[in-house]
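Note that one protein chain is taken out, while the other chains of the complex remain in position.
Should a chain be cited, it is by its letter among A and B, assigned in written order, with residues numbered from 1 in that chain.
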Amino acid sequence: MTATTAPVRPPLPAPAQPRRSALPFVRWFKNPWRKPRILETVTWVYLTWSLLPVALAVAFSFNSGKSRSVWQGFSLRWYITDPNLSVLHDASLHIALVHTLLLGVVTTAVAVPLGVTFALGLDRWHGRLPGFWNIQMLLSFVVPEIVLGVSLYFLASQFPFNTPMTTGTTGQVIGLVTFQMSYPVIIVRARLLTIGKQFEEAATDLGASRVGALRRVLLPMLFPAIFASAVLVFADVIDDFVIVKYLSSGSDTDSVAVKIYDTARGAPTPALNALASLLLAASIGAILIGYFGYRFLTRGEGKTSLGSFAGQL
Amino acid sequence: MAAGSRRSRWVWPAFALPGVVWLALLFLLPLYIVLCLAFGTLDPVFRSPVPVWNPLQWDFSQSKYVLTHLVGENGVFGAAIWRTAVFVVVASVGCLAIAYPVAYFVTRFGGRRKGLLLALLIAPFWISYMMRMLAWVNLLQTDGLVNRALSLGGLFPVHVDWLNGRSSTVVFGLVYGYVPYMILPLYAGLDRIDQSLIEAARDLGASRLSTFRKVTLPMSKAAVIASLLLVSLPMVGDYFTNDLLSGSPSTAMFGNLINNAVLDPGQVGQGATFLILMFIVLLPAMAYYVRSTRREEGETV
Partner (left out) sequence: MAFLEACSKKDTGSTGSAASAAPTFSVASPEHPVKWPIYNDNKPIASGLTPESNATINIYTYTSYLDPKALKSFEQKYKAYNVKCTITTFQDTTEALGKIRTGGVKADIYNPSYDQVGKMVTAKLLAPLNHSYIPNISNVWPSFTNPFYDQEWQYTTPYVLYGTGIAWRTDLVSEDISKLTNPYDVLWDPKYAKKLSVLDDYRTCMGMVLLRNNLPINSSKPEDLALVHKQLTEMNQVTMPKVNVTDYTDLPTKIVSLCQAWAGDAVNMLSYMPSGQSPNVLRYWGPTGSAAAVDNDLLVMLSETKAPVMTHLFLNHMLDYQVSIANFSYNGYQPPQNNITPSKLVADGFVPPNLASAVVLPSDYDQGQHILELPPADDAAWHTVWATFKAGA
C-alpha cells in the first residue's frame, strides 16, 4: 500500500481575533467578564437619590429655627419643647400619628383574615360565579385609588339609608379594608398555586377532616404568605392618603399623610418633618417587631427572606 | 369521601362568602352609586346632587355637558386628560429606565450584599409617600438646597422656581414617587430568569449587548409589562403630587378634574362622569392585567 497521506484539508481559517481597540476604556467596556461597575454606580446613585431627601427631611426636623432648608442649630423644639407647635403640644399633630397607627392595626386585623378566607374560597370553588368574583377582586386591586375613594365617599354621603359607612374612623377602616383586601388574596392565591393540593389530600387520606386538614396542614404552610400580606397591608395603610382623606370627618380623623398634604401647601414648620419622622420611626419599629417576631415564630423552619416584606415569595 | 362530599360542597363557597358580600356592597354598589350620580339631577335651589336610582329615569344632561366639553371648540377638560396621558407615559418610561438597571444589577450581581441592597430598595415602601414628596417640596423651594447646590454655594445666582407650575417638576415627582413600586416586581421577574441561560449564551460567543437583547430582554418582557401597569395605573389617578409640587391649573391632571368636581356639590354629577370616563379609558389596561393574572392562576380566561 502506498503510504497515503490523509486528504489534505484546506487549513481552517485562523480564529477571528476581535479587533483590539486602542482605547483602554472601550476595551474595558467590551470585556464580557468585567465587574459591572456602571450598573453598580447606577444602583448606588439611585439609592442615594431615593433616600437622601428623606434623610435630609429627618435631619431638618431637629432644626432649631423655623426653616426647613437652612440649618440653624440642633434642637428638639419641634418634637417636645415648643409650647404651641411641637408634636407633643399640638394636638392635631399627635392625634394624627395615633390615628394613623390605629387605622393600620385595625385594617390589617380585618383585611388579612377576610382576604385569606376569600383566597381559600376562590381557589377551591369552581365555576363561573367564583370566576366573576375573582375578576371583581382583581379589578379592585388594579383600579386607581381615586376611583375607590370617591365612590366610597359617595356611598358615605349620598346613600339614602343609614349604614355604618359614614365619614369618620369606621368609614375609613371599611374603605381601607376594601382597598387592601385584594393584597392578601393575590399573595395567598399565588402561594396556593405553588403548594398544590397534594398535602391536603395526603392528610385527608390519612383520616383528617377537610377543616382539620386545612387547619393543621395548609395554614401553617401558608403562614409566610399570610404574614407577608399582613406586613404589606400595614405598610400600605399607614401611608394611605386618598381614601383616608375622602372619608375623614374632621381633624381628629386625619392621618399623618393627610396632615402633611394639608400643611405642606400652607406654612409648614419643621414640626411637620418631625411628625413624618415619628411615623417613620413607628414603621421601623413595626418592621423590627414583625421581623423578629416572624423569626421567632418560624424558628427552625428554614430561612426567611427580606423579600417577604415586600410581598416576594 | 362520599359521606362528606355533599356537605363539603358548600365549604368553599362559604369561605368565599364574606369576601363576596364585602365586594358586592363596597365595590360594586358604590360604582352603581357613581352611575346614579352621573346620570342624576341637581337640586334646583341648593345645587346639590340628587342621585337617581332607577335606570329608566336617568338624566344624561350632566354627562352630556362633560362629553361635549372634552375636545373641540368647547373643549375645556380635554387638556387635562391629554396632559395626564403625556405625564404618565413619560414618567413610566422614566421609572423603567431607572428601575430596570437597578433591578438587573441586584438580581445578577447582588452577591453577598443582595440582602442589604434589597432592604434599601424596600425602604421607600415604609416611608410615607407624602413624606417623600414633602422632602422634595423642602428641597425645591426657591431658597432650598437644590437651588443652593446648583449655584455651587453662591457662585452663580440660581433662583429657579421649581414649584411654580412646571410640568417637569410634576413628572419628576411622579418618577420619584412611583419608581420603588416598579423595582420590586421587576426584581421578582428578573430573578426568575435562569442565570445558566445567560451564561450559555455567553459561552456561545454572544457579546454583552447581544445576550441582553436576545436572552434577557425577551424573558423579562412579562415582568416589564406587569410592572409598567402596576405603576402607570395608580399614576393616572394621582392628583396630590400635582397639588404639592405645582398648585397651578396649567399642570392639572385627570385626578385633579375629579377631585375638584367632587368637592363642589354642584359639580358632583360631572365628577362622577369623569370617574366613569377614567374607568372606561383604563379598562383595556386593567382587563389585560386581570387576564394575565387569571392565566397564571390557570383559569379559563
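In this section, contacts are C-beta pairs under 8 Å (C-beta built on N, C-alpha and C of every residue); 3 or more make two chains touch, one makes a residue touch a chain.
Note that this is a predicted model, so its numbers are computed, not measured.
Check B:Val34, B:Ala80, B:Cys95 or B:Val231 against the missing chain and you find that the one touching it is B:Ala80. Within the full complex, the residue among A:Ser75, A:Thr170 or A:Thr263 touching the omitted chain is A:Thr263.
What chain A contributes to its contact with the hidden chain is residues 65-67, 70, 84, 90-92, 153, 156-158, 160-162, 166-168, 249-252, 262-263, 265-267. Panel shows chain B; residues 42-48, 50, 69, 75-77, 79-80, 83, 141-143, 159, 161, 163-166, 246-252, 256-257, 260-261, 263-267, 270 of it touch the chain omitted from the view.
Keep this in mind: only the chains that are shown with their structure count from here on.
Residues 4, 8, 11-20, 22-23, 26-31, 33-34, 37, 49, 51, 98, 101-102, 104-106, 108-109, 115, 117-139, 141, 143-145, 148, 176, 179-180, 184, 187-188, 202, 207-208, 229-230, 233-234, 236-240, 243-244, 247, 255, 258-259, 262, 268, 271-272, 275, 278-279, 282, 286, 289-290, 293-294, 296-300 of chain B are the ones that touch chain A when the two sit in their complex. Against chain B, in their complex, chain A makes its touches with residues 30, 32, 35-36, 39-40, 42-43, 46-47, 49-51, 53-54, 56-57, 60, 68-70, 114-115, 117-118, 120-125, 130-131, 133-140, 142-148, 150-155, 158-159, 165, 174-175, 177-178, 181, 185-186, 189-190, 193, 209-211, 235, 238-239, 241-242, 256-257, 260-261, 264-265, 268, 272-273, 276, 279-280, 283-284, 287, 306-307, 309-312.
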